[in-house]
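Every protein chain but one is kept in place in this view of the complex.
Here is chain A:
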Amino acid sequence: MASVTYASASRIYTPGARPAINQLQLEIADGEFLVLVGPSGCGKSTALRMLAGLEEVNEGAIMIGGEDVSHVSPKDRDIAMVFQNYALYPHMSVAENMGFALKIAGVSKEERAERVKKAAEILDLVPYLERKPKALSGGQRQRVAMGRAIVRSPKVFLMDEPLSNLDAKLRVQTRTQIAALTRELQTTTVYVTHDQVEAMTMGDRVCVLKDGVLQQVDSPRNLYDNPANVFVAGFIGSPAMNLFQVKIQGQGVVVGQDVLPIPDGHLDKAHGDQVTLGVRPEDMELSTDGTGLQMTVDLVEELGADAYIFGTPDGIKTFQPFIVRVDGRRPPMRGERVTIKPNPNHVHLFDVENGLRLNGYVPEHTPHASLSDVEALADAED
């Protein structure tokens, strides 16, 4: 068990080009479950592999338990890694797979068998110990990969999208199991995923990366409630936050025909006469008093308890349809005209120029972002 520190660690593949990981500054406490999340190609796996020793650290340092391991070989770092495709040794039985690291470490045969058995009991793998990986189902293989990690009691668990090969139902189940297991073992865990539901549900803290640069690291709640820049706002949350530019008018912003008052002088810091307004789908409501934005419903997604309506409000320019959460029992029909308005207590304001949050705490060194970054995100998902 140990803390992990990235001290301005960089990974530069080609000198001069954009680093894969750029000056990553991150402290992970002993026993913490930290999730690295970001869109494809953001460098989250690279960051993890740097910690594993599978990628070089070109600048800065990485420390495990206060000890600089930047140039220590993976085998001497005392870490265990779960790979996306599990990387089980095909020629070894489940028990051999799980006991391999112990064998190399020189643990006696009896102790090895005992520790493997204990781990197998935790993971319900006892009946399969003598089988080869090819005789196991996907979920069982995933558990063997987990077992291989926990049997070692390493300083740090590294998990690189370990659930992405499971089907949806199993993924949800396993997600809970992994989170519970690592907390029980109280082992520091760094978990990489592109699935932000996984990130939000599993992590003590979540670290959002974009283009190798740390955007924000915070608890899931804070990340959701107080995104530090417009990229984090657009990335975290499903369905995504509605983001659009509005004009400043006095101590408020113009939304449709009305002025949404913004208290506490948050607008003072804004550059220019516009700001980006962000409203989560659940913070939009159908207006009953006639004030708000007029919108034709293009699509209704019914999820049972809730329903989401999609559409483009009149006079608002957005790169993707507006999403509004409505009561699942009485959703509007497709083609219907509705009036929507944001809940003034739950709006997010971002500077148009640097993309930083205006109405809330912004950590130092938060990188700038722009609405086009979020647009790119939407394009990538299509």
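Here, a contact is a pair of C-beta atoms (placed from the backbone, for glycine too) under 8 Å apart; a residue touches a chain by one contact, two chains touch by 3 or more; residues count from 1.
In the analysis below, contacts and distances are computed from a predicted model.
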item	value
UniProt protein name of the chain not shown, from "Autoinducer 2 import system permease protein LsrD", "Carbohydrate ABC transporter membrane protein 2 (CUT1 family)", "Diguanylate cyclase" or "Methylmalonyl-CoA mutase"	"Carbohydrate ABC transporter membrane protein 2 (CUT1 family)"
Hidden-chain contact residue, picked from the options A:87, A:113 or A:126	A:87
Per the touch definition above, residue among A:11, A:115, A:141 or A:341 touching the missing chain	A:141
From A:133, A:212, A:237 or A:278, residue that would touch the chain that is not displayed	A:133
Interface with the unshown chain - residue positions in chain A	52-54, 73-77, 79-81, 83-91, 100-101, 104-105, 132-136, 138, 141-142, 148, 158, 161, 164-166, 195
